[in-house]
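Take a look at the following structure, please.
Here the complex is missing a single protein chain, while all its other protein chains stay put.
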Amino acid sequence: MWSKVFYFTMVPMVYAAVAIFIGGLIFKLAVVLFSKRFKGSLATYPKRLPRPVGVAVEALAVPSAFKKDKVFWLFILAFHISFFLLFIGHLELIREFKWIQLIPHEVFLGAGAVGIVLIISVLYFLFRRFRSPWREISVPEDFFILILLFLTMFLGSHLHLSARFYAGGGAFDIPIEAYREYLSSLLALKPVVPDGIAYSPHYVLVALHIFLANLVLILIPFSKVVHMVFAFLSLDLKRK
Amino acid sequence: MEKEKIQELKSILKSRLNRPLRYYTDTCTRCGICYDSCHAFYGIPKKEYSPVGRAEVVRKLLKKYTRPSGFLFPYWGDAMKLGDAVLDQVFEAAWSCTGCRRCMVNCPFGIDTGQIMGVAKHLLIENGTAPEELIMLADAAVEKGKSIDQFKEGYKQVIHDLEKEVQKKLNLPSPDGLIPMEKQGADILYVGLAGAHSIVNPAIIFNAAKANWTLSFFEAVNFGFFAGDPDKTNFIAQRIIKEAMALNVKEVVIVECGTAFRILRALMGKLPFRVSSIVEVIHRYVEEGKVKLNKNSVSEPVTYHDPCQLGRNGGVFEEPRAVIRKIVSDYREMSPTREQNWCCGGGGGLVALDNEDFRIKTGKAKKDQIVATGAKIVVTACENCVSQLKTIKGGYGLDIEVKYLSELVCENLAIQSSE
Partner (left out) sequence: MSDAIKPDITMDLKGMACPMPVVKVSQQIKKMQIGQVLAAETTDPGAYADFPAWAKSTGNEIISTDKKENVTTFYIKKIK
């Protein structure tokens, strides 16, 4: 029975999650682009930088957070940069990319640091919300997403670190090749869960990690995480 | 609440969900960076007066009625149902916000609380709980627009009386035609307010600069906007736009009124004439040498309060400062300043409400700023700001004088004797 549940999580649910993620984002953007425009200008002044540069700086460097709370800003940047590195790292779990290997490294690029930074940042964001005044302005969504991210990242980090530090002799090891076989088979639409994963005592953790990651993907377009796209659009309004 | 009313309020929520509102509903992460960027919160530190606290009230309603998630899983985003208690919260949020948009500048996503509060005000109008005074004023302005012909003669007569003041100030031989009205093809249509000072001082400046101008029959301020009624806002603004187009002017110059300026300049779409603030025009005349000022004629310390709609929301920062520096020898900048300047607490129609205690408390940020400069004269360029700064002055017993920029300019005009 469990092997069926695991297979469901590892294959059909992944396809469904990716479809919801992409479809959801397209849907969200379409709704926005077909909605009524604002006839006037919502600009604030002074406009110190040219529009696209200004939007990029504000979205990527978050100067408003820097001004307000340096520690928070540090975690915001650490989290978002790490998130980007995490994305690149997972690309390498599909197959080898020459451009990522410009700096030669063993998969992943951060050698485990990225995951640790993410976990610490997420915990910071979470614990921050336990305190006033953030506690009063938080809604269940805020906690739920952070907890979900924490669990996903914690499991992912564990899988990576155990593979990295027990490589060769460890019974818990799932070789990088097994992940590549699995993910590239998904991509080629000929899904298999290779023996390297299916017979590993870690299988439950992999399946759980994938399950949570699926939830994250599904939630992105329909939760506040959509700010990864909308931030640029709403900041652009400020400069129109 | 009755079902029909809920239906009406729901349809308002849906109709207001334009592109910016969609961004603002979905994007806010409740990071709390904006938390203390509101002057009301500075004066009265409670959640309801923080930008996010305010916006969330409306957002939770939007979630409930315009989002499948709010319908399916209301607890997820704490979506709220319409009801009297919620509408009280909506009232508290909307009518403690001046629309200064200081929070927008400090939001990592540039969320415009003013727009969200626009939805809140619209709901309150439909609910019948919007401030009566403002509805009344908006209705009066609409009425004036509809039956302006009845009032024209009486108005022209009193304006004619004001011409003598302009004549006296500029030592001119005759008062006739110093405040022209209905002048076809004038370069400038100047839109003032009800008060004599809002007409006489600019008239002195226009005459000193020998400008080809004419005075509007209407007052610049838009009570429809303050009240939050989009139709009335549009009607009231269109009165001026139609007048300008009928007279075929090149430029509409707005009195020292932040809201009026922003509405015409930024919110009405593309117009067939240029829209300027009188502040920009004064600066232009001074730069071109058309208006001469007595240099360093004021030695007392002076500071300038940026009206939010003129500075942060209109980009007019340097012009007033350049003019003041010509007249004043001891100019002091407030801190923080320009786009981070604290709102006085009188904008958004708040100054028209019976809420003086609240405005004194929420004017604390402004008071602290003024006191820190040590200035004796606070110059600003917005009627609402002047009213509110005077309230702050009275409330905290400050030893300051509040002046319009146009007033300061007129007091320090270098006047050539006639001929």
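When the chains are written out, they are named A and B in that same order, and each has its own residue count from 1.
Everything that follows uses one rule, which is that contacts are C-beta pairs under 8 Å (C-beta built on N, C-alpha and C of every residue); 3 or more make two chains touch, one makes a residue touch a chain.
It should be emphasised that the depicted structure is a prediction, and the values quoted were computed from it without experimental measurement.
For the chain that does not appear, the touching partners among the shown chains are B. From the set B:Tyr42, B:Tyr65, B:Tyr190 or B:Phe217, the residue in touch with the chain omitted from the display is B:Phe217, counting the whole complex. In the complete assembly, the contact with the undisplayed chain comes from B:Ala141, out of B:Ala141, B:Leu170 or B:Ile392. The chain that is not drawn here is touched, among residues B:Leu17, B:Ile205 or B:Cys257, by B:Cys257. In the full complex, subunit B makes contact with the omitted chain through residues 132-133, 136-137, 139-144, 147-148, 150-151, 154-155, 157-159, 161-162, 192-199, 217, 219, 221, 223, 257, 351-352, 354, 383-384, 386-387, 390.
FYI, only the chains that are shown with their structure count from here on.
Taking each chain's centre as the average of its CA atoms, subunit A and subunit B sit 43 Å apart.
If you check the complex, the residues on subunit A that touch subunit B are 28, 31-33, 35-47, 58-59, 62, 64-65, 67-69, 72, 133-134, 136-142, 144, 222, 224, 226-227, 230-231, 233-235, 237-238.
Residues 17-20, 22-24, 26-33, 35, 47, 50, 52-53, 56, 69, 75-78, 101, 104-112, 115, 266-269, 311-315, 317, 338-339 of subunit B touch subunit A in their complex.
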